[in-house]
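All protein chains but one are shown at their positions in the complex.
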Amino acid sequence: MPKLNMVSAINQALDQEMSRNGRMLVLGEDVGREGGVFRVTDGLQAKYGPARVVDTPLAESAIVGVSLGLAAGGMLPVAEIQFEGFLYVAMDQLLNQLARYRTRSQGRFDLGVVVRVPWGGGIHAPEMHSDSPETVLVHTPGLTVVEPSNPFDAKGLMLSALRLGEPVVFCEPKRIYRAVKMDVPEEDYTVPIGKAKTVAEGTDLTIVAWGAMVREAMNSRKELESLGYSAEVIDLRTLSPMDSPAVIESVRKTGRLIITHEAPRTLGLGAEIAARVAEEALTSLLAPIERVTGFDTFMPLGLLEEHYLPNAGRITAAAKKALGVERIAA
Amino acid sequence: MPKLNMVSAINQALDQEMSRNGRMLVLGEDVGREGGVFRVTDGLQAKYGPARVVDTPLAESAIVGVSLGLAAGGMLPVAEIQFEGFLYVAMDQLLNQLARYRTRSQGRFDLGVVVRVPWGGGIHAPEMHSDSPETVLVHTPGLTVVEPSNPFDAKGLMLSALRLGEPVVFCEPKRIYRAVKMDVPEEDYTVPIGKAKTVAEGTDLTIVAWGAMVREAMNSRKELESLGYSAEVIDLRTLSPMDSPAVIESVRKTGRLIITHEAPRTLGLGAEIAARVAEEALTSLLAPIERVTGFDTFMPLGLLEEHYLPNAGRITAAAKKALGVERIAA
Amino acid sequence: MNSRYFGRFDPSRGEKLQILDHEGKLKEELRPDLPDERVVRLYERMTVMRVADQTALTLQREGRLGTYAPFYGQEACQASSAFLGPLDWLVPTYRETGALFMRGVPLSLLYRYWMGDERGMSMPETSRILPVEIVVGAHPLHAVGLSWALKLKGEKAAAAAYFGDGASSQGDVHEAMNFAGVLKTPTVFVCENNQYAISLPRKEQTASETIAQRAAGYGFPGLLIDGNDLFAVAGSMLEALEACRNGGGPFLIEMLTYRYGPHTSSDDPTKYRTAEEVEAQKPFDPLLRLRRYLESKGMWTDADEAAALEAGRLEAERAITAAEAMSPPAPMDMFRYTKKTVPPYLEQQKAELAEFLESGVGHA
Partner (left out) sequence: MNSRYFGRFDPSRGEKLQILDHEGKLKEELRPDLPDERVVRLYERMTVMRVADQTALTLQREGRLGTYAPFYGQEACQASSAFLGPLDWLVPTYRETGALFMRGVPLSLLYRYWMGDERGMSMPETSRILPVEIVVGAHPLHAVGLSWALKLKGEKAAAAAYFGDGASSQGDVHEAMNFAGVLKTPTVFVCENNQYAISLPRKEQTASETIAQRAAGYGFPGLLIDGNDLFAVAGSMLEALEACRNGGGPFLIEMLTYRYGPHTSSDDPTKYRTAEEVEAQKPFDPLLRLRRYLESKGMWTDADEAAALEAGRLEAERAITAAEAMSPPAPMDMFRYTKKTVPPYLEQQKAELAEFLESGVGHA
């Protein structure tokens, strides 16, 4: 089976679906000739022509708003926003328009639009190129939000997203775009949207992560293993709708929960996960829930970035804290 | 002492500060001749002239972005965004620009900008006129977010906001703009930013609310009282930075927590409050935390609005659930 | 393109297309393909439109309608939707109740919408109309995308985006025109310049002499017209739409008009303009001049006028009756359209509300 990194896996998904679906269109800044600043759409314009792979003027609000219109007209637009920091200028089109359009039109317009966005920190980029604003999207009803943590899921989730027939924001953890290669079947397959995945089983505590943080969680799991503890690691994969039942089931088993994400702590997704667990599995908790996250400050420029981003060491430290706490209930 | 409603209380704060501070400017859509669609800036243009109370063209991003520039130039702009739903077109200026400017300039620019925004539901308005998008603001480091629940606090918080010397989003619960009149001293006074207020003491459970929901919480408290339960009601007042210590202290005493807000449940502020309590006061909880909130769907138009908005009845139902649960820990 | 209007009147030099003047005199040489028989029919519908609009305001005052945005004075602009072909799309704002009505949306549905019932926006799959936009300036981008799709699919059709003078200041409108210019989409941008954005007069909205002239800065033609002149409306719309269907486009039409009524039923216009200013605009009424024209042609009488008004009254009345006869929306409806499938956590919330409503506490 061919070994692909995440860039190639997503590229393959786009390519394959585009050849199958004549209604599909790729648009955004520099997605054509340049193949995207991360090369995710590389080769598509050469193959499908500039009418279907479109370099647009520099205007994110327009990219999303025009995509809405394209979908209303029966096309399947796949829009790229070059970096997550530039989603903010498109917020109205994304949250007030695209997400609400099904409701506004009383179910008439199911808008299949996929908005691809390189996501998160870790590449020593300038300001506004390293954030993780998933909270804003997940808080908004109507949007589906996914973030793969590996090439296999990336292809499968992308194919699911392209066929969902609803607006999807596809967050691509840019830090691990080329970090690993893995077996990615050439064939058509999908990874279901809305389902988390237990990437490693364990009994003593649960670590919830997604995107680039899954790797950190797995590294922490190894550290904990060497200390004699068994961590279960859950990769959320879909951020909205969130598979909280999977998390709750795991916490019922392990009794301890660590959530890790790059976004600032306050109202990061960890807050919602903690709240749902506190609603539905309070009596299972053997220790306070720990959030290992970005801080409630701005992601610093390159030289300090590593100190902002949570890592295996910080996850392990939190895990030790949780494990050291006495049982508070049977 | 004169009895004022919230509209007049805010108007008075603006008027008084404007007469004291020559650097202060009011700008926004229809704030001048019209005095604002809710009349909050009524009379100010007549008194201070069109150079200091400025009707701007229709462009929210510009209103916020230009306010940033005015503040960088030494002025104190008070901008109005006509309804919270129109904040989205100004998101980049608000979150990527204004909130980050102190950091970006390495502390050189402390931007005293107050962005006033009528907030929330309950007035049977068209789409996009009834939302409560505080999550988006509170998740963003660097912004201060306040929301008064009564005329007295409204004046005092506004005066604090105007003197903070940092960006403040001032959410005005439009539903209770004219709902009550109360004693509002003519004199200068401030209500501290960052401090919640216990509006009623109680021993059996804690209800956290803000803005228009405080009234519902108080009504629920009465219902609960008649059932023999004593509820403590906390008015958050400042949404960011959040006075979670006040909530935690109360929960330590009562053991039960209900959080109520108009925004959708997922990642509403209730999530963060629940998460902090689960972090710091887990062992005090006698029952799962309950969130009585808007649903994870869009605020419907007028005819169904009352069913979307949480009310005293729903709070009481949740409280009864929490009170009926057996003690799970000493 | 064999242009009779676009490119012939240069908005940057203040040139404006007017075919029928306010006294009802027609410049025959500029007359579009609009036979007098059609003018009669359109005038009748515009009369009904006006009555329906006035009725809505009355209903609002009686508490039977929520906030309502009247279009009194803008009937010729609103009638522009009559010139859209069956395959063309209408992309409206809250102001376009008249345009929706002209395009065949039942008045009862429109009243229902303004009553605060979302079902008022449920339009047949075949109606080529996007839902009403509330965020000022957001929807021209949708029209650009939609018309781009038409072009890609090879449909001979266009999309017309309606927006106001206030909307012209929004970034999204700029981006929409720029995209349309680059992509050469069959989009007609219809700027209904009614001189006000709530309280802000047009002169303070922009220092530009006209909005129409901005089109040049996006590389396509812009035309300034008298928006109270149905002939100018017809001519510019027909020319732009026809060109769009033949691979041309985009176009911008600035229709100069005047809003006689309040911005919405919650607005108090005395805060920002005098009664005299409004009165001074009344001689330029779009219906008045049409009536004069038809009378001068011997095609309209006082009896016809009375009949048209009565027809309007009846039509509006039937629409109210139908609208008020509709059962109220069900609370659980609010979960219906959020997503194609209700996610588990929302399902749980739905159950919560259902339980609460059943408990009876919900009905205070």
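Remarks
Residue numbering begins at 1 within each chain, and the chains themselves are lettered A, B and C in the order written.
Keep in mind that, in the parts below, a contact is a pair of C-beta atoms (placed from the backbone, for glycine too) under 8 Å apart; a residue touches a chain by one contact, two chains touch by 3 or more.
Just so it is clear, the model here is predicted, and its values are computed rather than measured.
When the full complex is examined, the chain removed from view is found to touch A, B, C. Note that of B:Asp15, B:Glu80, B:Glu127 or B:Glu166, the residue touching the chain absent from this view is B:Glu166.
Summary of contacts with the chain left out: across B:Val26, B:Val40, B:Leu70 or B:Ala231, the touching residue is B:Leu70. Looking at B:Asn11, B:Thr41, B:Ser61 or B:Ser132, the residue that reaches the missing chain in the full complex is B:Ser61.
For the options B:Gln12, B:Ser160 or B:Ser244, the residue in contact with the chain missing from this view is B:Ser244. Within chain B, the residues in touch with the undisplayed chain are 25, 51, 56-57, 59, 61-62, 65-75, 77, 92-93, 96-97, 101-110, 141-142, 144, 165-166, 194, 241-242, 244-245, 276. Listed here are the chain C residues that touch the chain not shown: 12, 169-175, 178, 181-182, 184, 204-209, 213-214, 216-220.
Summarising the interface, chain A meets the missing chain with residues 29-30, 32-35, 37, 55, 57-59, 61-62, 85-86, 88-89, 124-129, 265-266, 295-298, 300-305, 307-308, 311, 313-314, 316-317.
Convention: only the chains that are shown with their structure count from here on.
Farthest from chain A in terms of Cα centroid separation is C. Nearest to the overall CA centre, using the mean of each chain's CA atoms, is chain B. Remark: chain A and chain C have CA centroids separated by 41 Å (rounded to whole angstrom).
Within chain A, residues 61, 92, 96, 103-104, 141-142, 242 each touch two or more of the remaining chains.
Annotation for chain C: residues touching 2 or more other chains are 118, 135, 138, 171-172, 338, 343, 345-346.
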